[in-house]
Structure formats: C-alpha cells, structure tokens
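Only one protein chain is missing; all other protein chains are in place.
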Amino acid sequence: MGNTYGHTFRLSTWGESHGAGIGVVVDGCPPRLALTVEDIQRDLDRRRPGQSRLTTQRGEADSAEILSGVFEGLTTGGPIAILVRNADARSGAYDHLRDLYRPSHADFTYEAKYGYRDWRGGGRSSARETIGRVAAGAIARRLLDEAVGIQVLAWVSQVHDIGADVDRDTVTIDDVEADATRCPDPVAAAAMTEAIEDARRDGDSLGGIVTCVARGVPAGLGVPVFDRMEADLARAMLSLPASKGFDIGSGFDAVTMTGRTHNDPFVPGPDGRPTTTSNRSGGVQGGITNGADIHFRVAFKPTATISSAQDTVNTQNEAVVLEARGRHDPCVLPRAVPMVEAMALVTIADHWLRQRTVDVLDR
Amino acid sequence: MGNTYGHTFRLSTWGESHGAGIGVVVDGCPPRLALTVEDIQRDLDRRRPGQSRLTTQRGEADSAEILSGVFEGLTTGGPIAILVRNADARSGAYDHLRDLYRPSHADFTYEAKYGYRDWRGGGRSSARETIGRVAAGAIARRLLDEAVGIQVLAWVSQVHDIGADVDRDTVTIDDVEADATRCPDPVAAAAMTEAIEDARRDGDSLGGIVTCVARGVPAGLGVPVFDRMEADLARAMLSLPASKGFDIGSGFDAVTMTGRTHNDPFVPGPDGRPTTTSNRSGGVQGGITNGADIHFRVAFKPTATISSAQDTVNTQNEAVVLEARGRHDPCVLPRAVPMVEAMALVTIADHWLRQRTVDVLDR
Amino acid sequence: MGNTYGHTFRLSTWGESHGAGIGVVVDGCPPRLALTVEDIQRDLDRRRPGQSRLTTQRGEADSAEILSGVFEGLTTGGPIAILVRNADARSGAYDHLRDLYRPSHADFTYEAKYGYRDWRGGGRSSARETIGRVAAGAIARRLLDEAVGIQVLAWVSQVHDIGADVDRDTVTIDDVEADATRCPDPVAAAAMTEAIEDARRDGDSLGGIVTCVARGVPAGLGVPVFDRMEADLARAMLSLPASKGFDIGSGFDAVTMTGRTHNDPFVPGPDGRPTTTSNRSGGVQGGITNGADIHFRVAFKPTATISSAQDTVNTQNEAVVLEARGRHDPCVLPRAVPMVEAMALVTIADHWLRQRTVDVLDR
Partner (left out) sequence: MGNTYGHTFRLSTWGESHGAGIGVVVDGCPPRLALTVEDIQRDLDRRRPGQSRLTTQRGEADSAEILSGVFEGLTTGGPIAILVRNADARSGAYDHLRDLYRPSHADFTYEAKYGYRDWRGGGRSSARETIGRVAAGAIARRLLDEAVGIQVLAWVSQVHDIGADVDRDTVTIDDVEADATRCPDPVAAAAMTEAIEDARRDGDSLGGIVTCVARGVPAGLGVPVFDRMEADLARAMLSLPASKGFDIGSGFDAVTMTGRTHNDPFVPGPDGRPTTTSNRSGGVQGGITNGADIHFRVAFKPTATISSAQDTVNTQNEAVVLEARGRHDPCVLPRAVPMVEAMALVTIADHWLRQRTVDVLDR
C-alpha cells in the first residue's frame, strides 16, 4: 500500500520493467476536463528511452492507451486508467542478475523486504515505473493549465561539476527542450554533453541537479502542519529513483545567511496584497504558498548501473564480480526533468483541489 | 486535514501558541508497551524553551498529562491523548501583530489560506506545535527501543559557517546533551555559542544543519514506490518549522561524484547477508532500508523573528515598520534536535509496523 | 489507527469510560465558522447520562472545553480539540469485572485483540466514547446549517415491539425532544416508557430502531464506487455501540417489492431538474444524493448489561456467575438518537466538502 500518491488528486502506479506493461490509475481528476491521449503522449515522449545518444537505447515507444475515465474527449470524474505495454523487454539480458545484488541498486533491499523479487531489469524498482507518474502529471498539467493557469517547468541545472547559468524567471520550455541535456544554458549544455559522453566511454556515470519552478501558483495552497507544500514536494521528489536531496528557496544556502539578509521583505503589492522583494522562501511560508513562484532543487546521484566491473555479493553471500552489461543511461538527469515536473504537477493539483474544501464560507 | 501523520503509527497534533494548550493523539501504538509520563517529559524537556541562554526565555514547564490509552503503566492499544497546557501565554505582547505581516513568517499565508488567523504568537504556525510531535516521538522511541532495538540520535552539525567534526558512528546522546548547543564537538560548540550570542546582541539570527542517524534499523523498511523511507523522512523533516532542505547519505555531495566512486560495494556479511563497505546510500536503497545506519541532514534557515526593525506591510497593504519585540530563539538549531529525532522516530516506527503486514507468509 | 473518521471533515476520538476524560479532534472544519461551546454542549446534553429516569444515573455533566481551533468565536481552520473530563468515574464499582468477560460485551474481544484491557466500565468500548462523536457532530451541524441549509433529525421509531407512527416529512426536533423516549408519537412514547420501566424492574433490557432523515441535501453528494453515501452512512451507523443493522429508503422492505412498484418515477421538477414522486431510494441513487431527503434506519440490540445474574466465563476459562451491578441504561434508544444524528452529520459534512473538489470546472 505504498503505490498511491495524493489525497484528492490521487494516482496509483503499477508495473515492472520487464512485465506486461506499466500503468497508472488517476482518481479524483475533476470531470469535464478536455483530455486526449496526445496530452499524455507528449510528456511520455520526453521521458522515454532512446530520445538521444545521451540516454539508454532500450527501444520503447511508450505508447499510452486511455482505458477509462474519458468519454468523448472529456474526463468523466471516474478513475482514469492508462496502460503502456512493454515492447522491448529482454528478460534474458538479465539472467545474470537473478542470483546477485548490484551495488547501490534495490536488488538486495527488495529481497530483504519481500523475500522474493522480480530480478528482470530491477522489476518494480526500475525507473520505467515513472511512466505512470509522468502520465498522471500530464493530466495534472492539463487541469492546472485550464483551471488555474499554473505552469510547472524543470531543467537540468547541474551535471557533475558543471553548473548552468539560467534565469529562473524567464526560462521557457522551448529553452529546455532545445538541447538533449535539457539544460537551457547552451554553453553548459555543451559541456554536460561532453562530460556525459566521456563518462559513458569511461564506463562511468554522472549525477546532477534538476531545478524546478512553478509559476502562477495562487497564495493559500499547502496544509499545515504535516501536509505543508514543501513537505509534500520533498516527499514527491525523494520518491523518485536516484534522488538524494531536496531543498526549497534558499535551501541549504540559508544555513550561512542571517535573519536580516534571509527574510523576504514585504512591500505593498499591486492587487491589494503584499508581495515580496526577494524569494528566498521559495514561494512557501509556513507550508503555504504566498503567490510567488515556487522553486526548488532535486539532487540525483550518478546512475548506479555502470559499464565497469564491480565487486559485489551473490544471494549465497559470496563475493563475486558483476560484469558490465545491459542498456542504461550514463546520466539520468535529462530524463529526470519530466519526472520532476510530473511529481510537482500532481502535488500542486492535489493541493489546489484540497484548498477548495477550505475556502467555503464567505470572506 | 493536514494535522495527521503516519499510516499505522499515527499522530494528530492540535493547539496554538497562545491558546489553552497543545496536544497530540497517537493512534496505532501497539498495546502492552510500558509507558510513563516521564518517558514523554524527558524529550519535552529537551524541546522546551528556557533551557539555556541560547533559547527563548518564555517560561513554560511544558508539563505533559496522559489523558488516555495508558492503563496501569501499559498502553492499551487505544488512542493515547497527551495534553500540555500553555502557562506563559502573553497574548498582549502580540497585539501589534494583529494587523501586519511579519517577513518570512506565516502570518500572510495563513490569512491568504484561511481568511482568518489567530495572530497571537503565530497561532498554529508557532514551533510550540511541535510539542505534540516530540511527545509522540517519545512514544515511538519507547516502542522502537523495546521491540526492535532501534536508536535515533540527532545533533547540531553546523551553525552558520561553523561546521562540527563528529564521528557519526560513535557519537552518543551524552555527547550531544553535554552542551547547550547540542553540538557534540566541543570546539565547534564553543564557537557556535559565541556566534549565536553575537547574533542575539546584534538583533540578528542564525541558521544551521541538524544531522540525524538511526542505528539498529533492520533491512526491509520503507514501501515502494511513494512511501520510500527517504521520501517519508523528507516529508517529515520539511514539515518542521524553518526547515529548508533535506538530503540523505551522500545527498547533494553525490552530484559531483561518479558512479564508480559513489556506489557502495557489497561484501559478504557476518550473518549470511551482504553488507556494504561504505554508506553513501544513507542506509536506504530503492526506498528500502538495507540494514546500515540511516543518516540524513536537515537545513534550517535563520530564525525569521529578529530584534531589528524591518520593513513590511500591514493588512491594508500599506508599508509599515515592524519594531523588534517578543521572546524568541536567535538560532533554532539546539531545540530543533529533539524535533528532528521525533519525526524520524515516528516515521521509522510507522514503517516498522507496516513491514509486519508484508512479511506474513513463510520464507 | 481506527479512531479517525472522515476524508476531509475528519474526527479522531480518544478516551475511556473511567480514565481522565473523553475527547475529540476535528480536523478539516472550514475557517470562519461561528462556533461556541454552547453549540457543542447542546448536543452533549442530549447524549449525557441522567437526563431522565429512563437512562443510567451516572452523574456526569459532560462539560466541554474547546482547547484549540476557535479564536474570538470563529473557527481558524486548524484542528479543533474538545475535552470532557470524566467526573463520576467509580472504578471500584468495576473491580469484579477485572477477571471475567460480560456476555455480549467487548471484554473478551478486547482481551483477544490487545492482550490487555482497561476493564473499568468497558474502557474504550464504553458508549462514553461517543461524546467525541456528538461534539464533532455539533460542529458539522453548525457548518451544514450555515453553509448549505442541511438539517439532520433522528428519533426513536420502535422500542421492542412498539412501533411509532411518525410523519417523516414534517416531524420536528421539538416533537422529538418533547418526550424522554425521543419518540415523537406520544401514544407510542407512553407505551415505550412503560415497557422500558418494566424491563428495568425485571432486570432486563430492550432494543429498538432509530430512524433518521436529512433534509435540504443537494443532489450530487457521495463518491462512487466505494464511498457511496449509503455505504459511508452504513459504516458510520454500524460503528455505533450496540447497532446491529442499517437500511436506507425501502431497505429490507425492498426485498418483497418488484421493480415496477419499487422504482421511483421521475417527473419534471420546478427548478428545471427532475424530482421523484416517491422516495424508496432514500434520497440516494447509485451512491449519490438526488436532492430528495435521505432517510434510513438503524437497529439497536437490547443493552448487554442487565440487572440479572448471568452465566459466563472468567479469564481462567472457568464458568462463573456474573451478578448484576453498576449503572446502565435499560434501553439505549433515547440516547442513541443524538449519536445517530452526529454520525450522519459528520458523514454528510464530509461529502459536502468533498464535492467541492469535484465541481471545479465551468458547467
């Protein structure tokens, strides 16, 4: 019972890397939302393997089928089930993993937890699971766009030690999609590409940072004290494969600031409401959005799968050497971008719907 | 409906800074656990104000009363309600906050969300709310200690730019409690004390980092794909007042490592199970504990309340100056330590109980 | 984790019959609702013991204290905690129950489940637990009255074999409260009173039926397929102590009807929407309200506590005789009325709030 996310806009994902397919059920999407399979495919295409030479070459079109919840182009209010069949599953390629534990993968921990595991390509722990999330995120994107005007955009802001110079307030989806790295700084993108290709050639892998911004978020979203906006975003991001850290607004940089330099001063705003002259809060104060852009960062570790031999242990607790094999991404960052967006979208959609149950009496 | 945390071991907190009191209801604690009010008071005393000159001088004994769920010294399996009356509430001291929004506090966002707010000392957004969490954490601590042998320990590892040198594997609670800063490195602790006192004198405030370790955690805890251990810990920590970031294991430092240097090699372990020679995973792989210590960091911003005049806006959207007043901590870090521990304890207790519903068939 | 009810309007009750007190935390009540302790006390007074010679003579004023969530007479949107101290707890009167299991009580099953029990007056299984529900129901009553105009009214429609003749469409709260039985048919009420007093004198007890109606409920409440309105009402009612059955609309009488006589014909309604000429559906079709009154029945068994000696078994699995003792109601029906109303109120309030997350796009 850990495969469901959200309180009101709620997704349940299922499926394994080399099983019949991957899917998601979205429950709680409001009715009468125009939704087509293309809306979903667009984001799936940004997540799918084989988009560029930077990503794994597994050949998957990741074609989505909407099985329920949409009638004559509009959502019905019922659960929306989406199915993506696995096409290029090559279980045989994983036979050598049946009896050993890959370092820093979930092979051992799945075995410890469940006493049993689908060892084909990581089974449920594969990043293919995020197909369901990205599909659900595409629905949330439609809802937030149509009903509220909220836009969520993420990009690669760092790969290994190569940081990007990006204007958080003005960067666009076209800027991000302009390069296969999904880094909108062309100079950094070129360096990242070279670093990733070097790592691949060297049988190694790289980590990095995705930065995400949500624009047009109204003040008032987020529910104290446990379902704070930043708490739910943190959970959402740390539930992504390979993520190791999250911070919002000033984040870890806040540590070395002082109250005087860190506080966001309020000034009278144009619409009768205060606005802030800085946004170290990251758009959230006390767990509730303040109307400024939400912005946060997610740290990803270097891909655990590398094309080098590694020492490890087999299921008999014997030392063995894991030979390098299989198809994998030398750096997950470019494909992590739509995953981060998806989890941010479903989180914000959930909170936007929840706020409708709060603001019910005349002000 | 955001004041409840946990799936099986579940706490619901209530109360405001200057209302009648603060409390918590813990539902799902197993029966027959020996529990006394002293078990709870011990942790509350580490959280309460006025412990040292580094903390706010509000005079609160924070005396807990157990109202239900414990009979003749043992838990009954029913909900455990705990009440702490507010004693030193001075609402008058906050009259000037009725009509203005303090920078980087939740005054404006509560108003935006609820259209109404208890302006006395921050109301529900006050860190006094964490009394309920710390009380619940003390119960979880008893449970994990008696039933599993899990120990959770946190400390201040950085204040502003002063980092501490601490051996994560050997540091003890006595080391932590030896100094009012709750930094177990005496040299750093002395520097932190001076920095905090300087900040106070200067009408300013400081941020920092709390590091937390959980020892004795069995492999197998955490539920893919959304209720991963690190995801739930991230949410738990980002739900704490003033927190801005979370990372686990190598965390943000993973970004500049490569797969070859980052992966934790497995070697045959003494109990027939593999163990790792490093712990960059932070005790969690694929969302599930691997038997190594869990370790993570939480970043806290400098206290938003400072003893300096600040520009801000009133409820009429007019620019005003906020004069410095009231009792507050110039640095929340020392008192954040028991809060971090409490949220880690309840999270791990919840997952330990959940795992009992997974491991039900003979292996 | 079974002491919380509701998805959005959510109550958590705690407390035992002879512990420190009984309470409830209501999370999810919208802000800016006018609420006083008198609003709550009014319903508690209808539930409390000692109201008439028909009920137990335990002397409890059941005085409520609002501990949080209300500021200057308005709800804040934060959790509302309510405390009722136990005043007339006489644990000594229950010493003889420490080692035996009362027939058709929960003594044995609590022992079986928890391996431990608070044997004082039934502990958590006592009907005193419903104080928290009734207090939460009073808040829901205020909300539904102010925000929607929904009214919920219940009454005793049968005691033992004495049925009442009541016009479901016109009966008022004053009619119900006119008699200590809470049966609004004066002839039946007199006969019920006599039957209850006879049973008491005879050391016996009686069961009966409570009928409940909700008026002014808009069409559209209830969430297919599991959270249907009637499903949630059924759960709510069967969670009340001593309840044995629930039916809605035609209920069990539907069994012997045919489709032709049972279907509710639609006719054009005055507001551009269809209305029905009969209401065998009980105001709910397909799990969703249709705008007609919701009406349902709840069956209660005769009180398990009787003033007669009974054969039973002690904790050593030995046959013993339970002597009659203690204070109890010979018929729970009069006091069950506010409990049924409370559970209906919180269920409908929850669904009314939930519907606000469905109806979000322009029609």
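Chains here go by letter, A, B and C, matching the order in which they are written, and residues are numbered from 1 within each.
Throughout what follows, a residue touches a chain if its C-beta (ideal position, glycine included) is under 8 Å from a C-beta of that chain, and two chains touch if they have at least 3 such contacts.
All values derive from a computational prediction rather than experimental measurement.
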{"item": "Absent-chain contact - pick from C:His18, C:Arg85, C:Arg124 or C:Arg142", "value": "C:Arg124"}
{"item": "Those residues of chain C which, in the complete complex, touch the missing chain", "value": "1-5, 7, 13, 101, 103-106, 108-110, 112-115, 124-125, 129, 158, 160-161, 199, 203-209, 219-228, 230-239, 241, 243-252, 254-260, 262-269, 272-274, 276, 280-282, 284-291, 299-306, 308, 310-313, 317-319, 354-355, 358-359, 361, 363"}
{"item": "Chain not shown, touching residues in chain B", "value": "8, 28, 30-33, 77-78, 146-147, 224, 353-354, 356-363"}
{"item": "Footprint left on chain A by the chain that the document does not show", "value": "1-4, 6-10, 12-16, 19-23, 25, 27-28, 31-32, 65-69, 71, 74, 76-81, 83, 113-118, 120, 123-124"}
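Everything that follows uses one rule, which is that only the chains that are shown with their structure count from here on.
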{"item": "Copies chain B and chain C touch via same or different residues, half shared test", "value": "same"}
{"item": "Chain A and chain B, separation of their C-alpha mean positions in angstrom", "value": "26"}
{"item": "Computed distance of Cα centres, chain C from chain A, in Å", "value": "45"}
{"item": "Whole-Å gap between the CA centroids of chain B and chain C", "value": "38"}
{"item": "Per-residue overlap in chain A, given as positions that touch at least 2 other chains", "value": "224, 354, 358-359, 361, 363"}
